[in-house]
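The block underneath contains the structure these notes are about, expressed in C-alpha cells.
Missing here is one protein chain; the remaining ones are kept as they sit in the complex.
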Amino acid sequence: LIDLRSDTVTRPTSAMRAAMAAAEVGDDIYGEDPTINRLEARAAEIFGREAAVFVPSGTMGNQIALRLHTRPNQEIICESRAHILDWEMAMAATFSGCLIRAVASPAGYLTWEQIAPVVHAKGSTFSAATGLIELENTANLAGGIVIPLPVMEEVLHEAHKRNLPVHLDGARIFNAATTLGGDIFENVRTLTRSFDTVMFCLSKGLCAPVGSMLVGSKDAIDEARVYRKALGGAMRQAGVLAAAGLIALEEMTLRLHEDHANAKLLAESLAKLPEVQIDPATVETNIVIFNLNNRSAAEVTSGLKARGVLAGATGPKSVRLVTHHDVDRNACLRAAEILGEVLEDAAVAARS
Amino acid sequence: LIDLRSDTVTRPTSAMRAAMAAAEVGDDIYGEDPTINRLEARAAEIFGREAAVFVPSGTMGNQIALRLHTRPNQEIICESRAHILDWEMAMAATFSGCLIRAVASPAGYLTWEQIAPVVHAKGSTFSAATGLIELENTANLAGGIVIPLPVMEEVLHEAHKRNLPVHLDGARIFNAATTLGGDIFENVRTLTRSFDTVMFCLSKGLCAPVGSMLVGSKDAIDEARVYRKALGGAMRQAGVLAAAGLIALEEMTLRLHEDHANAKLLAESLAKLPEVQIDPATVETNIVIFNLNNRSAAEVTSGLKARGVLAGATGPKSVRLVTHHDVDRNACLRAAEILGEVLEDAAVAARS
Amino acid sequence: LIDLRSDTVTRPTSAMRAAMAAAEVGDDIYGEDPTINRLEARAAEIFGREAAVFVPSGTMGNQIALRLHTRPNQEIICESRAHILDWEMAMAATFSGCLIRAVASPAGYLTWEQIAPVVHAKGSTFSAATGLIELENTANLAGGIVIPLPVMEEVLHEAHKRNLPVHLDGARIFNAATTLGGDIFENVRTLTRSFDTVMFCLSKGLCAPVGSMLVGSKDAIDEARVYRKALGGAMRQAGVLAAAGLIALEEMTLRLHEDHANAKLLAESLAKLPEVQIDPATVETNIVIFNLNNRSAAEVTSGLKARGVLAGATGPKSVRLVTHHDVDRNACLRAAEILGEVLEDAAVAARS
Partner (left out) sequence: LIDLRSDTVTRPTSAMRAAMAAAEVGDDIYGEDPTINRLEARAAEIFGREAAVFVPSGTMGNQIALRLHTRPNQEIICESRAHILDWEMAMAATFSGCLIRAVASPAGYLTWEQIAPVVHAKGSTFSAATGLIELENTANLAGGIVIPLPVMEEVLHEAHKRNLPVHLDGARIFNAATTLGGDIFENVRTLTRSFDTVMFCLSKGLCAPVGSMLVGSKDAIDEARVYRKALGGAMRQAGVLAAAGLIALEEMTLRLHEDHANAKLLAESLAKLPEVQIDPATVETNIVIFNLNNRSAAEVTSGLKARGVLAGATGPKSVRLVTHHDVDRNACLRAAEILGEVLEDAAVAARS
C-alpha cells in the first residue's frame, strides 16, 4: 500500500517507540512530567519564545489560540480554504463565540490589501469587531504553498499597528522552513518571529504518533494551559508522547527535504500524463494537488485504491497526494506509474 | 432634512401614537397582554401559520430562528451579504455556536446549485454539519431585490428533501409581496409558505416604532419564547408597542407600492447623471444602490449631507438610498436634484 | 381583581400614556432618539455615573453586565436564590460561558466571609477563575430585604482589592433607597456608588410598561451597547418607551414608600391569622413572603384566586405578595381579609 492521502498517516519510528518505552514520566497536570517539560522548553527555545505547551492535536492548538486572542461576538479573518474554517468543526463559533470572516484568495494566502477592507474596529454596534487574523503556512488546501515572507511581514506589521493579533497555523511550518535552505531552526524563527502565537504539529511529516504545540509569550501560554484543561487536553503521564515528540522536533525536522524532493518528482511524473493538469514549479513542499481534464476525482482515487495507492479528492476534478517519511522515492515513482495506468484504462474504457 | 439612509428611520404615525396611548395592556411575560396576543394571533393568521411571537428587533427574531434550527458545532449557509452575517454582531456564533458558511452570489440570492456543494451531512467528524439554510427576501445589501419564486422553491424543496430547515429573513417581505401585485396578504403567504420559520419587521417600511415578529409552527414558536426570554426580549406591558404593530401590519402594508414608485423615480432621475451608474430596471422595491464613476461614496454622502440629504455608503464607490413613508415623491425628486448639484460641484472642483 | 403576584403587573399611568403619544423620537440604533438620549443622560446623572443605556428588560441588563465583566470558563458568585441563577434561563452559561457558583445564605445576601472561600484566582488550571461577584438589592426571593450597607461595602472593598468586579442587580434598588429615608436619588447613589455596574428596572414598582437600564463608566456602557445590539435589544424609535421611563424615574420613584406602607400593613394583618407565619418586622419593602402552618401554598393561592386575589407560591408552603401602584391600601386590607376567609374555609373543610 502506498498511502499518499496525508502525512498524518506516518507511523512512529523505531527510535520513537524505544524512547516512548523508556520515557521518564510524571503527572503533567501537576506540571511534573520531566519529558513534557523538556519538550516544551526545547520548543520554546527553537522558536525563540518564552513558552510552549503540548496539546493532543493541531485542532486543539489552533482553537486555544483563537480563544486567547478573541472575545465572543468578534470575527476572525482567514483565507477561505483555511483549516480553522473547513476542518475544525465550527469550534471558532462554539468555543470562542466568534464568526470566521473568510476571504477567498486564488493564491492561497492573504495579502494585507485583501485583509484591510474586512477589518472592523472594536466598539462598533453595527459590525462585529475583528479579534484576530489567522494565517496558515504552508497552506494545506492551497497545495502546500509557502507564504512569501514580505507578504506575511506586511500583514503582521499592519495588523500590529492596529493592535490586531495574528496567529499562525503552522501545522507544517517546518516544511515551509525547509524550503528556505540552511538552518531549519533559524528558518523557522524567521518565518514565525512576529506572530503572536504559533501552532505546529509533531504528528504530520515529523512522524510523532500524537501531538502538536502552541508557542508564544509566557502569559499567553499560561492562559493556554487554562483552556487546554477546559478542552480536556491536559493529560497525565504524557511524557510517553513527549519522548516521541522530542525526536520529531530534533531529528525528523532535518529530513523534510526528502519529502519535498519526492513531491517534486511525483509532480514532474504526473505532468507528463495528458489527462493531468499540474505545473511542477508550483509544488513547493510535500503536497501535490493536480486537476483532471476529463476524469472525475472520485473515479481516479477509486482506481488508484484498487491498485494499492491511496489519494484524496479535494474537489470534483482535483486530487491531492502528500509525500512523507513512510513513502520513499521509489514508491512515489511507482504511484505516478500506477496513476498513468489508471488514467490509461479509463481512457480505453471511455473510447470503447 | 430628506433622510434616505434607511426605512428604519420612519417615525410612528399619528394613528399609531393614538393607539399606543389607548392600548389595553397586561403582563406579556405572564401571557396576559391582550394587544400583544391580538397582534401575534393576527400575524399567524396572515402568514397562514400556527403561531407568531413579537420580538424587539429583527436581529432577535433571526437569532432565535438560528437557535431553533441548529445545534452548536454546525454551519449555517447564506449569501455572502446576508444581514445575519454582516450586521448581527457574530451572534450566530455566540448564541448558537455555529459558523456561517457564506456563498457569494452576484445576483444577491442563492440557487440550490450554489448551495448544494457546501452542504455537509450530519455525523461527519471532518466537516461541521449544515444545520440551516437562510435566505433573505428582499435582499437588502443586494439592492432590495426580490428572490425569484422558482429559485426559492427549488431551494426549499431540495433542502427539505434532505431534512435541512430553511429560515427566511423577511425583514422586508411585505416589500417583496408588494411587487407581486394583488392581495398583499395572499402574496406574503405565497412567498413564505414553505419556510420553516419567517421573521419580518414592523419597524422598517411599516413604520412601527419598535418590533419584529417570528412566525412558524406552534412548537417552534413555543421554543422561540424560551430563547426570547433568555435573550432578554420578553417585555412586560408590551401592548403599547403591539398597538402600533397592529396598524403597521393591517394598514401600512397596503402602501408600500408608493415607496417602490418613489424608488423607481429616484433611480430614473439618477440614471440621467453622467457620474452615476444605475439601471433603473433593477430597482424592484424601495432600495436604490448606485455606483459612482469617479467620485468616492464618502465625498458624495458628505456633500449630500451638507445640503440636507442623508444617504449611506455601501462601498468605496457605492451609495444606498432607501425610500419610505416619511419621504414623499417630491422629496425624492428633490434628493435626485441635490445629488446632481453635488456631483456637478465635485466635477467643477476636480477640473479647477 | 387584586393582583399581588408581582409589581411587574403595574400598568403605565395616564401621564405615561400621554408622554408616549407625544414623544419626540428618532432612530436609536443611530443614537438619534432624543427621548432615549434624555433618559440615558438623566439616569447617569441620578446614579452619579458617566453613562447609562436603556434595555428592554432587567434580564438583558443583567446578562450584558455579566458579559462585560467576565470571560468564558469563569465563575460568577451570587446568593443561591439570585435572579440571575433562577430566573434568567441559564444565560450566564449560554451567553457569557460562565458557571454560577451559588452560595446559600439564610439571610438572603452574602457577606465577604461567605464569599471569600469560593473565590478562585485567575490562572489556575484546576478551578475556574472567579470573574464576577453579583449582589441583588433588594433581594427579591429573600422577601425584598435590603442588604445592610456595611455588609455590602465590605464585599465591594474586599472584591476590589482583588481586582474582582461587582455587579448590582438593582431591579428594585429604588425600593431599597426608599427605606433609607430622605432624598431618594442621594440614597440610590449611596447604595450603588462602588459597584462596577448597576442594573435597575423602570417597569416594576416604577410602572413603566417596558424597560430597564444599565449604568456604569463610559467604557463599560459603550461596550454594553455592543452586547445589547448582539442580543437584539437595540430598538429603533424607542423614545416612545423612554418617555414613560422618564416619568418612572423622576416621579414614580417618589411614591414607593406607599407600597412599603401597604406591604407592612398587609404583613401586620396576616400576622394575626393563626395559620400564617410571618414577622412583620422583616418586611422592609414591597414584598411579603409568608409561610403556612398546615395548608399548602397551591391550595391557598387557588382559594385566593377564586375570590379575586392573585398571589404567587414561592415554595410548597410559602406564598409571596407584592404591593405596587395599582393596588391601594384598601385593596391590601381587603386581600388580607380574603386570605383570612380562605384559610377559615380550609380549616372548616379540614375539620369536617
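Labels for the chains are A, B and C, by order of writing; each one numbers its residues from 1.
Definition applied: a contact is a pair of C-beta atoms (placed from the backbone, for glycine too) under 8 Å apart; a residue touches a chain by one contact, two chains touch by 3 or more.
On a predicted model such as this, the values are computed, not experimentally measured, just so you know.
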item	value
Chain not shown: contacting residue from B:17, B:81 or B:225	B:225
Which of A:230, A:313 or A:333 contacts the chain that the document leaves out	A:230
Which of C:57, C:73, C:111 or C:323 contacts the chain that the document leaves out	C:73
Selected from A:8, A:114, A:127 or A:179 as touching the chain missing from the view	A:8
Absent-chain interface as seen on chain A, which is shown	5-6, 8-12, 17-18, 20-22, 25-27, 29-30, 55-61, 63, 88-91, 94-95, 203, 209-211, 226, 229-241, 244
Missing-partner contacts on chain B, residue numbers	29, 67, 71-73, 95-97, 123-126, 129, 222-223, 225-230, 234
Chain C residues that touch the omitted chain in the full complex	72-75, 85-87, 89-94, 96-100, 102, 104, 125-128
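One rule holds in what follows: only the chains that are shown with their structure count from here on.
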item	value
Distance-maximising chain from chain C - centres being C-alpha averages	A
Turning angle required so that chain A lies on chain C, C-alpha fit (0 to 180°, nearest 5)	180
CA centroid of chain A to CA centroid of chain B, Å	41
CA centroid of chain A to CA centroid of chain C, Å	52
Computed distance of Cα centres, chain C from chain B, in Å	35
Touching two or more other chains - residues of chain C	29, 95, 226, 229-230, 234
